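Just dropping this structure here.
What you see is the complex with one protein chain gone and the rest in place.
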Amino acid sequence: MIVIMSANSTDTEIEAVRRHIVDRGLRAQVVQGVERRIVGVIGAITVELQGELELMRGVAEVVRVSKPYKLASREFHPDSTVVSIGKAGVKIGAAHFAVFAGPCVVESDDQVLATAKAVKAAGAKVLRGGAYKPRTSPYSFRGMGEDGLKILSAASAETGLPVITDVMSVRDVETVYRYADVLQIGARNMQNFNLLDEVGKVDKPVMVKRGFAATYEDWLLAAEYVMAGGNKSVILCERGIRTFETYTRNTMDINAIPVIRKLSQLPIVSDPSHGTGKWYLVPPLANASAAAGCDGLIIEVHPSPDTAKSDGPQSLIFENFARLMAQVAAVRAALAGAAKISPHS
Amino acid sequence: MIVIMSANSTDTEIEAVRRHIVDRGLRAQVVQGVERRIVGVIGAITVELQGELELMRGVAEVVRVSKPYKLASREFHPDSTVVSIGKAGVKIGAAHFAVFAGPCVVESDDQVLATAKAVKAAGAKVLRGGAYKPRTSPYSFRGMGEDGLKILSAASAETGLPVITDVMSVRDVETVYRYADVLQIGARNMQNFNLLDEVGKVDKPVMVKRGFAATYEDWLLAAEYVMAGGNKSVILCERGIRTFETYTRNTMDINAIPVIRKLSQLPIVSDPSHGTGKWYLVPPLANASAAAGCDGLIIEVHPSPDTAKSDGPQSLIFENFARLMAQVAAVRAALAGAAKISPHS
Amino acid sequence: MIVIMSANSTDTEIEAVRRHIVDRGLRAQVVQGVERRIVGVIGAITVELQGELELMRGVAEVVRVSKPYKLASREFHPDSTVVSIGKAGVKIGAAHFAVFAGPCVVESDDQVLATAKAVKAAGAKVLRGGAYKPRTSPYSFRGMGEDGLKILSAASAETGLPVITDVMSVRDVETVYRYADVLQIGARNMQNFNLLDEVGKVDKPVMVKRGFAATYEDWLLAAEYVMAGGNKSVILCERGIRTFETYTRNTMDINAIPVIRKLSQLPIVSDPSHGTGKWYLVPPLANASAAAGCDGLIIEVHPSPDTAKSDGPQSLIFENFARLMAQVAAVRAALAGAAKISPHS
Partner (left out) sequence: MIVIMSANSTDTEIEAVRRHIVDRGLRAQVVQGVERRIVGVIGAITVELQGELELMRGVAEVVRVSKPYKLASREFHPDSTVVSIGKAGVKIGAAHFAVFAGPCVVESDDQVLATAKAVKAAGAKVLRGGAYKPRTSPYSFRGMGEDGLKILSAASAETGLPVITDVMSVRDVETVYRYADVLQIGARNMQNFNLLDEVGKVDKPVMVKRGFAATYEDWLLAAEYVMAGGNKSVILCERGIRTFETYTRNTMDINAIPVIRKLSQLPIVSDPSHGTGKWYLVPPLANASAAAGCDGLIIEVHPSPDTAKSDGPQSLIFENFARLMAQVAAVRAALAGAAKISPHS
């Protein structure tokens, strides 16, 4: 941590800052610049100390040097994490790529089973489907609950695809755990800290979607919550952020894919369905995500999107999903075979 | 709802749209423009129907005309709601203005009681304080839990100030309800829909803080969730939004104050402590909020901010809080005495 | 245009709206909904009329149905524009893909010539380089001016690569026109309307970069300015938008690529150098852009980025640029060979 003094700070003020740091059991090192002085703080630093220093006279700014997340930081964990999903042991991360696909929301046995078969045939490795749905309006359909989980489970049994589904509340963790192979934390719950604590205690993978106004740091701290609870099988998912542009439902932040790969060892998945909100934008953004280096995709697929109970406009029909899978595979193969960028020398 | 056809849509396509609407039991009225045609949809419209129409051939866009919230809409509830808080019956809304003040987080009996006495003496009507704290990092102090609630409750008993405090999880609603007079839904939980459902069932007021990336509509829909559960005593709280500007912790959206007063009958409170993140910005923004017509303020006050366990940099000392209360009162009196703006004729 | 009346508007108010529209020589058609009435406006609508109607009593909202841009709209110009650049006739748009590459800013003959040769060898079609540089600080190096243009021109003569360079001021259009093959309007000048007018009069292509807070509509209206002046050879360039995320210089909006292809017939180029601000993010975002369907790329390349006078951190070295070109070609070939997505039936 570095304390930047204002240009006209006095010797008394800088001495008070130095003493405050030393009183907390840390070391302080003063650097005399041309325009102003800075104080380096050395030792185990707390958020509280930062607040205290910011309030001291003569202090212009306090800059944190260390990253606040450790368990989710590649700096301390250079090897990419490989997460293993379900009894089938579907792998994601490092060299392993996996596509999760299925309907936004579970509506019926037939809908889910037909979709599960179609996406499996096209190469998807995990079945997605919502039983508990976060809905902006209290008057929208909010999912079938445990009945929906049973439908997913049955389709999983028949196709062998493991299941990923939303858990929205600490109250539902136990139930969802019984049926699902990956527990999904939705964007709106990314800072539902009690829920993060709770899924940190389970022994199944957790996928943490980025909140639509979350910085990379906020997002990695959400992963850190889960990992601090003991669960190291965390997958991150970029699903678009909120910007001033309203033509698309969200703005996919494709920058996030290589950035997260640099900052963290955890697998990163891309969700172009929510990131764009329009089915015809899903394929170009799925391909873009693959080209940017994501470890997986999560895609909404529906037998007949025009009658879907949720997110129809962003769902792909079976045929287009199969074509997209071929496109993604071609893009990944092309990049696997091409020359690699090297670090600057 | 209005369906806008693309310029080159065919008669067959528009007929299909018309028929789809009629098949859903609604009426359709086609308007022939110069460049394109539009179809007005008349009847009880669902979100699902909007999705279905967006997917039809020849449709360029679907525009919703009605607002999705009803219980929280001034259009249907022209009279301002007055919310009554605690046994003392502190009123907020319409002509009633109230200030909530206290520490960010409960640390000790002494801290809370001293603060409660100081803010009461300065004119605050409600004591705020956090026992369960949402913290971005899992390693920060997360509050004293029920012990903190007991401390707040004791200070309330001694001073007569009702208490407002955060509830973060469905699991804690019952406990918080026992001790608090207003249940606060924090910005990060504004779309924790299960929690909104739960506080919709209690018979004490709920304050819904705006999510830092929530539109006015998202926010009013969060209030609608609570009201749809049966609880009509909802207070809204603007606490700053996330923008590209990083000098301040958030950007206070003062526009929100008169806009919410126009759109909704519910009282609107301003939180300049979180909205700015710096104590010296709290007074100008509190005064600005009062001048813009808010129904109340919520302000962080601490006996010695430089040792606070949370949010010290944005907390006021007792003396400054008292001065600010005098300033706010002066601003409100000035505007009460001045000529009123009249509607355009 | 559609006028949405408030739920409690009166017959007198709606009649006044109808009459106002008719008085302007247009037709009005009233649609009676369940909750409220709407008035469709038919005829040649002005922005002024929209303002007038918004101010009338009983009016809740006025929604524009037609797009405000026409010349830049694919709805009216279904065939993709192919822009031809320089004497060499380099083509971009429709089936033609082109990469523009070179240093951010012209520093010397040697630097530009060496870079031009290197990027040409790697497959670039156009040489980029800045002679007039927009700089946030008045104390930064602002380019060599006409001397820089001469250096670019000499490198162009030697390599046969046409030149793209910034024009920042109406005063410089004539000078830049003499040396450049494409005139670039930077993001900060996207709404410098006098400059847009001026480049609308020249007979060389213009590339309009998206302002970092410009919506798609703002951006297409900037293109419309140029086209309204008579110049139909317009190229659009996505270069990242400003969001709350500060880890990257900007957030690349890859959604923009397929959206612009849908809304407009003009070629769309991607600039991952400015869109990320970090050289190691340029290759993944360049590949992502190609996978999303862009018509070209503009990439900063420098012989030794660590001594560059501007934007060193985002410049590629020659070797990495060559590798990136191979990657992009592989991605494009892969997608050209894969099955195509079909429209929903």
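So that you can tell them apart, the chains are marked A, B and C in the order they are listed, and the count of residues begins at 1 in each.
Just so we're on the same page, contacts are C-beta pairs under 8 Å (C-beta built on N, C-alpha and C of every residue); 3 or more make two chains touch, one makes a residue touch a chain.
No experiment lies behind these values; they were computed from the predicted model shown.
Trainee: For the chain left off this view, which of B:G129, B:P283 or B:G296 is in contact with it?
Mentor: B:P283
Trainee: Would you indicate which residue among C:S108, C:T307 or C:S342 is in contact with the undisplayed chain?
Mentor: Only one of C:S108, C:T307 or C:S342 touches the chain omitted from view, namely C:T307.
Trainee: Check each of B:R27, B:K117 or B:R323 against the chain that is not shown and name the one that touches it.
Mentor: Considering the complete complex, B:R323 is the one touching the chain left out.
Trainee: Please give every residue of chain A in contact with the chain that is not shown.
Mentor: Chain A touches the chain not shown through residues 2, 4, 6-8, 29, 31-36, 38, 40, 42-44, 55, 57, 63, 65-66, 75-76, 242-244, 246, 344.
Trainee: For review purposes, identify every residue of chain B that touches the missing chain, sorted by number.
Mentor: The missing chain touches chain B at positions 213, 215-217, 241, 243-248, 251-255, 257-259, 262, 275-276, 279-281, 283-285, 287-293, 305-306, 317, 319-320, 322-324, 326-327, 330-331, 333-335, 337-344.
Trainee: At which residues does chain C meet the chain that is not included here?
Mentor: Looking at chain C, the ones touching the missing chain are residues 47-48, 51-52, 54-56, 68-69, 134-142, 168-171, 188-189, 191-197, 211-213, 218, 221, 224-225, 228, 242, 279, 305-313.
In this section, only the chains that are shown with their structure count from here on.
Trainee: So which chain ends up closest to the centre of the protein, judged by Cα positions averaged per chain?
Mentor: Taking the mean of C-alpha atoms per chain, the most central one is A.
Trainee: Using mean C-alpha positions as chain centres, tell me how far chain A is from chain C in Å, no decimals.
Mentor: 30
Trainee: Using CA atom averages as chain centres, what separation in Å is found between chain A and chain B?
Mentor: 27
Trainee: When the C-alpha atoms of chain B and chain C are each averaged to a single point, how far apart are the two points in Å?
Mentor: So the centroids are 38 Å from each other.
Trainee: By the touch rule stated above, which residues of chain C touch at least two different other chains?
Mentor: Answer for chain C, listing residues that touch two or more other chains: 243-244, 246, 344.
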